[in-house]
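This is the structure, below, for whatever I ask next.
Every protein chain of the complex appears in place save one, which is left out.
A, B and C are the chain letters, set down in written order, and residue numbers restart from 1 in every chain.
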Amino acid sequence: MANSFGKLFTITSFGESHGKCIGVIIDGCPAGLSLNQNDIQSEVNKRRPGAVGTTERVEKDCVEILSGVFNNITTGAPICLLLRNENVDSSVYEKTVSRHRPGHADYTAFMKYGGFNDFRGGGRFSGRITAGFVMAGAIAKKILSKIDIEVLAHTVEIGGIKTEPKSLDEIIKNVNKNNLRCADLKAAQKMETLINEIKQRGDSVGGIITGLATNMPVGLGEPVFDTLEGDLAKALFAIPAVKGVEFGSGFLSARRKGSENNDPFIVRDNKVFTETNNSGGILGGISNGMPLELRVVIKPTASISKEQNAVDIEEMKVVDMSVAGRHDTCIVPRAVVVVEAMMAVTLCDFSIREGLLPRVMQ
Amino acid sequence: MANSFGKLFTITSFGESHGKCIGVIIDGCPAGLSLNQNDIQSEVNKRRPGAVGTTERVEKDCVEILSGVFNNITTGAPICLLLRNENVDSSVYEKTVSRHRPGHADYTAFMKYGGFNDFRGGGRFSGRITAGFVMAGAIAKKILSKIDIEVLAHTVEIGGIKTEPKSLDEIIKNVNKNNLRCADLKAAQKMETLINEIKQRGDSVGGIITGLATNMPVGLGEPVFDTLEGDLAKALFAIPAVKGVEFGSGFLSARRKGSENNDPFIVRDNKVFTETNNSGGILGGISNGMPLELRVVIKPTASISKEQNAVDIEEMKVVDMSVAGRHDTCIVPRAVVVVEAMMAVTLCDFSIREGLLPRVMQ
Amino acid sequence: MANSFGKLFTITSFGESHGKCIGVIIDGCPAGLSLNQNDIQSEVNKRRPGAVGTTERVEKDCVEILSGVFNNITTGAPICLLLRNENVDSSVYEKTVSRHRPGHADYTAFMKYGGFNDFRGGGRFSGRITAGFVMAGAIAKKILSKIDIEVLAHTVEIGGIKTEPKSLDEIIKNVNKNNLRCADLKAAQKMETLINEIKQRGDSVGGIITGLATNMPVGLGEPVFDTLEGDLAKALFAIPAVKGVEFGSGFLSARRKGSENNDPFIVRDNKVFTETNNSGGILGGISNGMPLELRVVIKPTASISKEQNAVDIEEMKVVDMSVAGRHDTCIVPRAVVVVEAMMAVTLCDFSIREGLLPRVMQ
Partner (left out) sequence: MANSFGKLFTITSFGESHGKCIGVIIDGCPAGLSLNQNDIQSEVNKRRPGAVGTTERVEKDCVEILSGVFNNITTGAPICLLLRNENVDSSVYEKTVSRHRPGHADYTAFMKYGGFNDFRGGGRFSGRITAGFVMAGAIAKKILSKIDIEVLAHTVEIGGIKTEPKSLDEIIKNVNKNNLRCADLKAAQKMETLINEIKQRGDSVGGIITGLATNMPVGLGEPVFDTLEGDLAKALFAIPAVKGVEFGSGFLSARRKGSENNDPFIVRDNKVFTETNNSGGILGGISNGMPLELRVVIKPTASISKEQNAVDIEEMKVVDMSVAGRHDTCIVPRAVVVVEAMMAVTLCDFSIREGLLPRVMQ
């Protein structure tokens, strides 16, 4: 396993879905940042279930700060954050040892770790580990705010229902008006109806999240290998269920001509901008000062109560399985804050590497 | 800059488009691998121009092995490979110092490196640096062949023209029948016509490449952060012009239900397979033994002779610019072998991490 | 800060002397290793005070396993281990904010972290953080035992009193017969007398520890930069108070001739040995199969009750200071198990890198 990410701002993830806790260590946080429990708790709360079709497992998720903070100020030492698992019901997972659910990591984890992996609730492969990402993201966001970078994600597609394009102002205004984190309120209603229907049928559905970062400086990204796209993508693929990442016009650019896809430069108030933002704010793997814009696809939740062909690895035969346990019909809304977190962590690392953040905050 | 990639099988890239050379160091290659100049040269040749609409700059690209190989066998020491730049015409780039082309890294590189970057031919941001990736890929492919993994990429879309689905056998049979590396020969003809048209108009066009790896073992990938998807994506985003990466059903899965997208397990000859491959061969960030399948989008070449709005950073104003220099109307075909290279490098690193390759080959 | 060490077997340290806890994460531990709380507790207990002249702060130091272990077997997931700080008396440290003790990290930590560092008990710079190293070392030792490597350290010098050379058998037999971890029982008595005297005078004293590893395989170490000496030294310098590391004949070899210092080869039972072991078991940065032998010097404890010139950084003047708090007159005996731990962690990492340990233990 490899559970650390980031070069100068490094997060290390630990914990399992049905173990004692979910945790994260943040190493490389500048000293002198004011930080209290609520800064982190408020972000963790955004990830908690609540929307239509989200899991019935509700954890208190009370954040414990174990190290690295003294008198509510960061010390420069590694910050260890913890969430205790309390509402754990592992009974339904007993069969999972040898019966591997389709679309899940059960089979690959079993094979890679010789059957010793903690399979309860998906163990280390559960979406629950992203609660740790969110705690790290809370700190990263707070650091980025010191240089005015803001990270914002929102739901733009669920089960084929797409939002209309919205202005940044509208997105900011509306994104928290519904539990789907969808800034197009009409689309959100349709999505809610769809999710309810899908839930009735014992099925699940996927979607797309757009991630934005505004007030971006020019110069983040370290080509040729640590490009802004490359490191963001790597960070985002750590979120279970993400199966694709694109920047700016992304896959659409395959059908475009250079004259359509290149963003013409403009100069305003002695500053350089581009007229369009097909590049998603990144040229040559380096931020160009325009808003960073990316899209990630979240596959439909693998756990469904509909019967499916699972595999029993001990008996080496296919078995019908209806996945029990408490699951989300659509995980997209809860993944929004996780996308923000992983973007923030990555941008924070690059900002430190670029020398935009001091070693000691004032 | 960050010019190294890979944890145990590490490549370090160097060189510029119009400098003395393009090079790469491969560190972590097992000792005992037979390796001669032609093993690498044959891969480099696949990247050379030739297809319709490719650049008129033709380099001999004769591979020099500077270290790490003794009596045509790898020694375990770092392997340094070099291509001399010979056919260099920098005259047209003189203006580029302060005039930045849209869609290029000119502006971001200028800003990040204080104007000291080697701007000639894009310098370090030129597609030419991928010749170094291909040299490293040649070695990675040879190593992977010892455990039967084969990497194969092919063109599946150019300028909106898509290929019909083809079987693996057909792909292998047809992919080298045309310079577009397109296994659908009919589609390839249409693509060629389109590229010619676009070229006449002084424009460019993008496309999509599918990357495959067959005979995949179960267990490659190191979650939660070094997932197979994450590291492959990071490697692929090092290729200039790549703006999106997806695995299996990718962005399409946003519109699917779990019951459609989950791959039902099957057992055949006491081995586990899945009926479909919507996961692209990866579950929980770990290979599941099915073929690895991914898609990358290549944006249309930024350099076009059509006039565009560039920015003159010294005079701080927008200027009309028709990009001179020798460029590719469509870079997709030449990128196919680069996609293979970066996939091979990543899979080689994971195979060594998983203990599938010995320290010393026999 | 940089709180992770090791490439494939990676430990991440966190916690402070007077904070909530001391902890460590071990990432890269093979799955399938049987591991219970006592395996770790027994090592932690070896580090606890007890010998003459050791601190009066006695912590229960009860090891908590937070993750990575399921049914007393490692799962392949990161293992988080915790010791709660309970017997904390920070009152005497109040002045330390601005008054920096000589020989301590007070001043450098204050300057580097802008005065935000947790100064209580030395905070992140306290010897107490090595309790986390010992927890990681317990796991590393258990893993190494599967390939028969044994790590053993012992006190060989305190305050100028040196031990007589002892055979490996004698060392093993005697090292735990006294709290000084000294295999020369006569020397140990003199050391004890000396430490008592020094303590009376309110002073402190340093010493030397020899570290051994037996049943070493040939081939550990990854030159040219990750040499066995280099990585071991780096690991050992993480222990506060270590100011020098030497291998084999070490500094003595400066006075020797090649004909004296080279270890002549011998062949016995068709295996290669060397007659002497001036190389300390390492040639070219790689283990040669002979016992690994190194020495580390531990400087005298900086905290003494004798008056010294400290600096008051706010008033910018020198002040007399007698260091209060509960301290060790001689930390050498307690550092013995820490030296073992850091050696074990390093050797474990190299063994995994060399492919000597499976991904899954059986």
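What we mean here is this: contacts are C-beta pairs under 8 Å (C-beta built on N, C-alpha and C of every residue); 3 or more make two chains touch, one makes a residue touch a chain.
Being a predicted model, the structure only gives us computed values, none of them experimental.
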Listed residues C:I26, C:I40 or C:A109, member touching the removed chain: C:A109
Of B:T75, B:S98 or B:N179, the one touching the omitted chain in the full complex: B:T75
Missing-chain contacts mapped onto chain C: 1-5, 7, 13, 100, 102-105, 107-109, 111-112, 124-125, 129, 157-160, 198, 203-208, 218-219, 221-227, 229-231, 233-238, 240, 242-251, 253-267, 270, 272, 274-275, 278-280, 283-288, 297-304, 306, 308-311, 313, 316-318
Interface with the unshown chain - residue positions in chain A: 7-8, 219, 353-355, 358-359
Where the unshown chain meets chain B, residue by residue: 1-4, 10, 12-16, 19-21, 23, 25, 27-28, 31-32, 66-68, 70, 73-80, 82, 112-114, 116-118, 120, 123-124, 359-360, 362
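Here is the rule we go by: only the chains that are shown with their structure count from here on.
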Taking each chain's C-alpha mean as its centre, the one farthest from chain A: C
Centre-to-centre distance between chain B and chain A (centres being mean Cα positions), rounded to whole Å: 27
Rounded Å distance between chain B and chain C, as computed from the means of their C-alpha atoms: 46
Overlap residues in chain A, where contacts from two or more other chains coincide: 1-4, 13, 112, 124
